[in-house]
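One chain of protein is taken out of this complex; the other chains stay put.
Letters A and B mark the chains in the order given here, with residues in each chain numbered from 1 onward.
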Amino acid sequence: MRVELRDIHKSFGPVRANDGVSLTADAGTIHGILGENGAGKSTLMKVLAGILQPDRGEILLDGAPVRISSPAAAIRLGIGMLQQDPLDFPSLSVLDNFLLGSPGGLVLDRRRARDALRRLGARFAFALDPDARGEDLTVGERQQLEILRLLRLGVRVLILDEPTTAISASQRGQLFAALRAMAADGKVVFFVSHKLEEVQELCDAVTVLRRGRVAGEAAMPAETGRLVQLMFGQEPPRVTRARLPLGPPVLELADVTASDARLTLEHVSLQVRAGEVVGLAGLEGSGQRLFLHACAGLAPVTRGRVRIAGRDLTGRSYAQFLAAGGAYLPAGRLGEGLIPGLTLTEHAALAGRHGTLFVDWRAAARAAARHIGELHIRGTPRTDVQALSGGNQQRALLALLPDHVSVLLMEHPTRGLDLESAEEIWRRLLDRRARGTAIVFSSSDLDELLARSDRILVFSGGRVAGPLDAREATVERLGELIGGKGV
Amino acid sequence: MLGASPVEAYRLIVAGALGQPERVAFVLSAWAPLLLAAAGLLVTFAAGLWNIGVEGQVLLGAVFATGALRALGHLLPPPGAVLLAGLAAVLGGSLWALLAGALRAYGNVNEIFGGLGLNFIAGSLTVYLVLGPWARPGIASTSGTLPFAPSLWLPTIPVPPLEVPGEVFLGIAAMGAVSVALRGTYFGLHLAAIGRSLRAAHLRGIPTTREMLRAFAACGGLAGLAGFVLVTGAHSRHQLFPLISGGDGFLAILVVLLAGRSALACILISGAFAAISMGSLQLPLAMQLDSSMGGVIQSLLVLCAILLRGLRARLVSREG
Partner (left out) sequence: MAASPPVVFAVLGETLAERSGVINLSLDGLLLLTAMVAFAAARATTTLLAGFAAAMAVGALVGLVVAVASLTLRQHQVAAGFVLTLLCQNLAYVLGAPVAHLPGPQVAHLPLPLFRNWPVLGPVLFSQDPLVYLSIAATAAAWWYLAKTRPGLVLRGAGERPAAALARGIHVTRVRYLYTLAGGALVGLGGAAFSLAVKPGWSRPYGIEGTGWIVLAIVIFGNWDPLRGAAGAYLFVLLQTLATVLQSLMPRVPTQVFPTLPFPLMILALLLVTVGNSEWVQRGLRRLPAGTRRGVVRVLRALQASPPAALGVPLEQE
């Protein structure tokens, strides 16, 4: 089957995730979709898989235009997508996951399904225990299960979204072999990745996306330098920053081990000094959030010590982290950072507490008005924060920080913001830094990490590399580390 | 359907509630506990908590008030004894609510089930006391404990042409206090934040567990006061008897569901519901209709309100 996408447009609010993307993939090929995080790769593939509806553009299969209104419709057309976090059922067995959604009679024929699972698995050297529960599988095994399920449904176009993020090297080898075998069968495989070497190793052709548009196409093998240039454009001009005199250490981690339900970070040591900016690079879910939570007392630290502004806070609560002058701005600006349904004035009142019984609403309203004026928030003191745009929410969050913050932990400070807002946010943050706040932020934008950080930690599947000196780091080097090379 | 005209039924309910001055007085005294319990529920609903245990908290208030009056009625001057009984009722109600709150906060038992279980336990505690330790001398019957002397009754306050039971003012004052607390204090603001998003409230630095327990305690205290009023109110039976709460707690939940978060709406709706409850007591005599008709009307009203609210939201989102 030949797949053609023509002039696909898809916007989320003001963000143009896909801005006129076209590409063609032939039967029997593995087609790479390469680009940084946020380049529009996932959106494009979700359009093809019927999960998102494009604003404009058309899809042709073997030259015939089709409308893909739902994932089920996509499956009927022979298109299946393996999501980054596979959409499976953790509480069900492998076999039931394999069966759920398949056509057939009233009574489940588990014996036949078991045979099919074993046969299909054997073809690609996937060994899955049919009776294991979904939640006990590794991400790699869950992917294998999804792939087998899609193949049994007769899928001829298989889309994989960043499939190697959380799987082991041997599982990666198995996966690549399986994908090659599928291509040899005449299927089309779309391989979405931001890892150059994987695309080079696996793909027959590649389309590079950058900021929602096609930056270029190439047949494989292609020269690394050219692909890097297509992905990132020119290397960003380095902002020359005044080297600030750094203060005393305000965030110290000594040999910290912490874990949550999914990941374990082991033996992390880091010292951040007042006035320093440390960036956390890595794919989503590689341990950055766990790292920040361990610093803030939101995730249990099982070994090592955490000190904030000189105080030992190991095993202490989040409240004590705040009391020590820490602050945490989570990725979910609404629902984690701001409280949906409350107004800016109410948030101002919550932020400026002085141990009285009654809220001084007039003072809170004045504070809210001041925030609005100083940070150019588009709203009134009585605006529900739900009604603010992402940029305004982020500005409001910054405004609500206490005057003196020793350590500011932040996730994705500028995600989803336009350039101007992002610039504005950073101006505020650097103001804080000049006043002695240490900033630790995670981001999936390599340019941002390189331009704003003094040092960078790189996370890959729960392992930590670095810190690197940001002046000496390059996009390529970071890309390699994020991809798991040399960690 | 029931061989009775609905118009006639409504006329009877209205007449039964407001037809004669003493009926109005009964409605007013039924209004007071409803006001108190609804005021308490405004607090827990603000934090997104379903304090279905309110019924048991009313009972515990009545039990504690009765206990205090039995113990102190002879020792103290009547106003002092009544005051202490009120405080004891607040204590009893809050302790019972804190139990449900602790089960929720530390045991992960949903407050709906914890509260319900505690309701039934409170019910059987009441029966046990009425028939056992606190039985009337000589006879143990479910009709109730020995009634208190009139000196221990709450006063009525003349507002011509009516004698308004004092507890009505207590109820309205409670509603006002809750309204002020929810709008004006950090406690209220914290509860609003918790009700909107527990996670964000925690990350904003709000001590969420403590504030939720406080909300339970506050609601239980007001519900306990409702129990106190049921024992000592001017038109009450001045005794503890099984089922003394008579579903007032549940009815108060309906009031708050219908009124949303508005204290004023709570005051009006609880008044209307008290009138419906009292008025429908006349139905069996006049029309052979069960007095639960009042409950049917009340719950049907709230159900329609919920459905209409959803329908409106759906229509608005269609247009937008």
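Side notes on the structure shown:
Following the convention adopted for this analysis, contacts are C-beta pairs under 8 Å (C-beta built on N, C-alpha and C of every residue); 3 or more make two chains touch, one makes a residue touch a chain.
All of these numbers come straight from a predicted model, not from anything done at the bench.
The chain not displayed here makes contact, within the full complex, with A, B. Checked against the hidden chain, the listed residues A:A64, A:L106, A:A184 or A:L357 yield one contact partner: A:L106. Looking at B:I52, B:L98 or B:L203, the residue that reaches the missing chain in the full complex is B:I52. Residue-wise, the contact with the chain that is not shown comes from A:A72, picked out of A:A72, A:A181 or A:A319. Only one of A:V3, A:A39 or A:L52 touches the absent chain when the whole complex is considered: A:L52. Residues of chain A in contact with the chain left out of this view: 51-52, 70-72, 75, 87-92, 96, 99-101, 104-108.
Residue-level contact of chain B with the missing chain is found at 2, 50, 52, 103, 106-110, 112-114, 116-118, 120-121, 123-124, 127-128, 131-132, 140, 142, 242, 250, 253-254, 257, 288-290, 292-296, 298-300, 302-303, 306-307, 309-311, 313-314.
Keep this in mind: only the chains that are shown with their structure count from here on.
Chain A and chain B have Cα centroids separated by 50 Å. The touching residues of chain A, when paired with chain B in their complex, are 318-319, 322, 328, 330, 335-342, 346-347, 349-351, 353, 356-359, 361.
Those residues of chain B whose C-beta lies close enough to touch chain A in the complex are 184-190, 192-193, 196-197, 199-207.
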